[in-house]
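Note that this complex is displayed minus one protein chain, with the remaining chains in position.
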Amino acid sequence: MNIFEKMVALDRRWVFLFLFVVVSFAYFFRNSFSVDVVTTKEVESIYDFIEGAEPGDKILMSFDYDPSSLAELHPMSRAIMLHCFRQGVQVIAVTLSQYGAGMVEEVLRDVSAEAAELYGREVSYGTDYCFIGYRPYPAFVILGMGENFRVFFPRDYYDTLLDDLPIMHRVRNYDDVKGVLSITSGTTSDMWIIYGNARYNMPLALGVTGVMATDYYPYLGNALFGLIGGWKGAAEYEQLVDQPHDANRGMPAQVAAHLTIVLFIIIGNIGYLMSGRKKPKIGV
Amino acid sequence: MKRRVPLTIVFIVSLFMVIQYFVPLDSWAWMYQYLIDWTIIIGVFALLLGIWSLLRVNYEKIQRKSENWQYSIVTLLGLFIMIIVGFVPGWGNLENYTYQHLFYYVLVPIQATMFSLLAFFIASAAFRAFRARSALASLLLFSGLIIMIRFVPMGPLSEPISEIATWILQVPNLAAKRAIIIGIGLGAAATALKIMLGIERAYLGRD
Amino acid sequence: MAARNIAGYVVLALIVIAFAISVVLKGLLLTVGAFLTLFIFSFLYKDNPYYKFAEHLFVGVSAAYWMCMGFWGTMVPNLFGKLYPPMVGGVLPALKDNPAEFHMVIPLILGIMLLMRLSSKAGWISKWALAFIVGTTAGLNLVRYLRSDFIQQINNTALSLYVTGATGFDLGATVSNIVIFIGVMCGLIYFFFSKEHKGAFGVGARTGIIVLMVTFGASFGYTVMARISLLVGRMQFLFGDWLGMIR
Partner (left out) sequence: MRYKCIIAAAVLFVGLILPQALFAQEDAEVPDSLLAEVQLEPPPQPVVTEGVDRPNDNGHKLTVKWKYPEEGVDLIEGFEVYRSMSPDGEFQLRGQSPADYFEYFDIGGVDKSDPDYMANDEDYYYKIVAIGKNGVSSESEIGGPFQTSGQVFHTGKIPVLIGVVIFAFFTVYFISSAKKGKELYVRPLAGIEAVDEAVGRATEMGKPILYILGIGTAADIATIASFTILGRVAKKVAEYQTDLIVPCYEPIVMSIAQDVVRSAYLEAGRPDQYNDDMVFFVTNAQFAYVAGVNGIMVRERPATNFYLGYFAAESLILAETGNSIGAIQIAGTDQITQIPFFVVACDYTLIGEELYAASAYLGRDPLLLGSLKAEDWAKGILMVVFLIGVLTVAFGWDGIRELVRVNL
């Protein structure tokens, strides 16, 4: 067995070991080196969208995930909200996820407190943001909000009449918000596209988990004006708003892991081409 | 009788489900909700069948002292402890301390770790399969590599790579997924129709 | 053999000691979680008694967990609570005064029919219950798939193959739309079953599979990120929550 044949037949446990070492190393020293994340157009366009908003403009953020996807989706929720509060854009929050309400409440409270500290101004409920709560049957809720938010949400999460919240004053439906951002880990993203954007044609952008992202790229440019996928997308946004946090801290491990895998693929191919071995083709 | 009754049930119930989609009336909506509720309850009854099978397989392993029979004891112990904790009369619900803690400190860590094994397996699968063996395999390799390299800061190369990656995700990705989805939609609808009409009946067995 | 046995016992002893130390320092619960995590990871090296232990424990506990969830989450409120509300008054006082819903006898009967399959003589009757479940979802699936996967797709067909933007003819978008159009057509040709993939039809099918492969590679590549996140999460648990080495 020459070296190239060895490269081809390398025991996969070496791959495991190498990956484990590299990722733990990168994770241990994640604060010691930072990775310059390359930002992509699909994330930049969301950033530009909020950057271009006037203070007092409103966006609807739909937090359609539950605690099980919190780790992956929270960084992007945070980064976007911080950006909104920095710009003075008001955030109307809603959740279409059954187990999301308690979590959204916490997320809103934490991020608004953080924004208040960062930007040295008061970020208060009812004027800078509000949370209108949860209703089941997302397709119907999305359609209903197109008529009027009050159809399904006459009162907010804390049982205040929507009309009593300054932020909701004169806000009727999607026409009165600048755009809709749905951060989602489930099928509600499809519903936002089919029942929200296709029907009411409001500007829509999604933040989704890494596994889901490829399913939504085809909608970019038509149904969606922007897309944030997984940690990478969140890290880009954090970088754009200059608030590196969880997602950016995860990036060294990500970059290292991706490099490792690419490296192994290259090794495998060099070995394969040089050793001239023929193996059965991959099957379809 | 043994065949006809089940096939009739399938036909009637499925026909109702198709028609109710077009009828917004209350009575139909209630009936629909009932049917869904009923199937969920029948599903829970079925869990008993599962537990029975689990008990039987493990009991026999222990009795026959077949290979690794000791571990069957672990399975049965885990099962019984969890059932006792979950069913003790008077504790009455699932909020109880032990049940919750067994969930959070036994089930959740194992589950999350099993899930995270994917990080390793995705690496080994990529290493093994992403090879330029044939034209098709090379395409797989190429587009996979482009998407992965997108992660790595590469100076001036970053921009074009990111552009190509986005194009792949937006264009061929759309075409392929649409074709697959249409195929699945038709195939699934055809299978559903065959079940309704009693043509596809393998699920009933043959006796 | 003897040497292997001794090595095995040494490993066991070390694990027991480490476990004990960890229990003292970090408490029982966290230690159990951490050791089970390590046991599962050990499978990456090879199958071993510790993985077997974790695996078998996991199977038993999870089966019982779902059993309990099914009982308390479905049976009690939705079957007993509706058939005879006073019965569940002790655990779910809110339901106590609801009127009984007698149609719930039907799933009870169907459920018992299903259990009849444990008997060798009356097993055939369980198929009535199976038929009920399969029929319900077959009807649902027929409309659902036709609507979302077929009719919905026609909605998205009206592409323009000659795109003009603000600055006149847009070459990039035009090429993209043509690729989409040809890709979808060829993808569909690939999924033709009753026609031989020969001649022009074969070229179409071949093109279709090319588009599919490019997509599969991209999906695979993109998923790496999500999977690495999972691993990072576990490291956070082991090195952060448990060992307290990183914050």
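When the chains are written out, they are named A, B and C in that same order, and each has its own residue count from 1.
Just so it is clear, contacts are C-beta pairs under 8 Å (C-beta built on N, C-alpha and C of every residue); 3 or more make two chains touch, one makes a residue touch a chain.
The shown structure was predicted, so the numbers you read here are calculated from the model rather than taken from an experiment.
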item	value
Displayed chains contacting the withheld chain	A, B, C
Contact residue for the chain not shown (choose from B:A126, B:I146 or B:V171)	B:A126
Contacting the left-out chain in the complete assembly, out of C:F35, C:Y50, C:F220 or C:W242	C:F220
Omitted-chain contact residue, chosen from C:T137, C:S176 or C:S229	C:T137
Residue touching the undisplayed chain, where the options are C:Y65, C:F80 or C:W128	C:Y65
Chain A residues that touch the omitted chain in the full complex	12, 139-140, 143, 147-148, 150-151, 154, 161, 163, 169-170, 172, 195, 211, 215, 280, 282-284
Residues of chain B (touch criterion as defined above) contacting the omitted chain	18, 21-26, 29, 39, 43, 46-51, 53-54, 56-57, 60, 67-68, 107, 110-111, 114-115, 117-118, 121-122, 124-126, 128-130, 140, 177, 180-184, 186-195, 197, 199-200, 202-207
Positions on chain C contacted by the hidden chain, ascending	40, 43, 46-47, 51-52, 54-56, 58-63, 65-66, 114, 117, 126, 130, 133-134, 136-138, 141-143, 145-147, 150-155, 157-162, 181, 184-185, 188, 191-197, 212-213, 215-217, 219-220, 223
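Definition applied: only the chains that are shown with their structure count from here on.
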item	value
Chain occupying the most central position, where position means C-alpha average	C
Farthest chain relative to chain C (centres taken as mean CA coordinates)	A
Among all chain pairs, the one with the most C-beta contacts	B-C
Chain centre separation in whole Å, for chain B relative to chain A (CA means)	25
Rounded Å distance between chain A and chain C, as computed from the means of their C-alpha atoms	22
For chain A, residues that touch 2 or more chains besides their own	16, 23, 213-214, 232, 254, 257-258, 261, 284
Where chain B touches two or more other chains at once, by residue number	119-120, 122-123, 126, 130, 136, 140-141, 144-145, 148, 151, 169-171, 173-174, 177-178
Chain B residues touching chain C - in the complex, by the definition given at the top	2, 5-7, 9-18, 21, 34-52, 54, 68, 71-72, 74-83, 86-87, 92-94, 99, 101-120, 122-123, 126, 130, 136, 139-148, 151, 165, 167-186, 188-189, 191-193, 195-196, 203-205, 207
Chain A residues within the chain B interface of the complex	10, 12, 15-16, 19-20, 23, 35-38, 40-42, 213-215, 217-218, 220-221, 232, 254-255, 257-262, 264-265, 267-269, 272-273, 278-279, 281-282, 284
Chain B to chain A touching residues, read off their complex	119-120, 122-124, 126-134, 136-137, 140-141, 144-145, 148-154, 158-159, 162, 166, 169-171, 173-174, 177-178
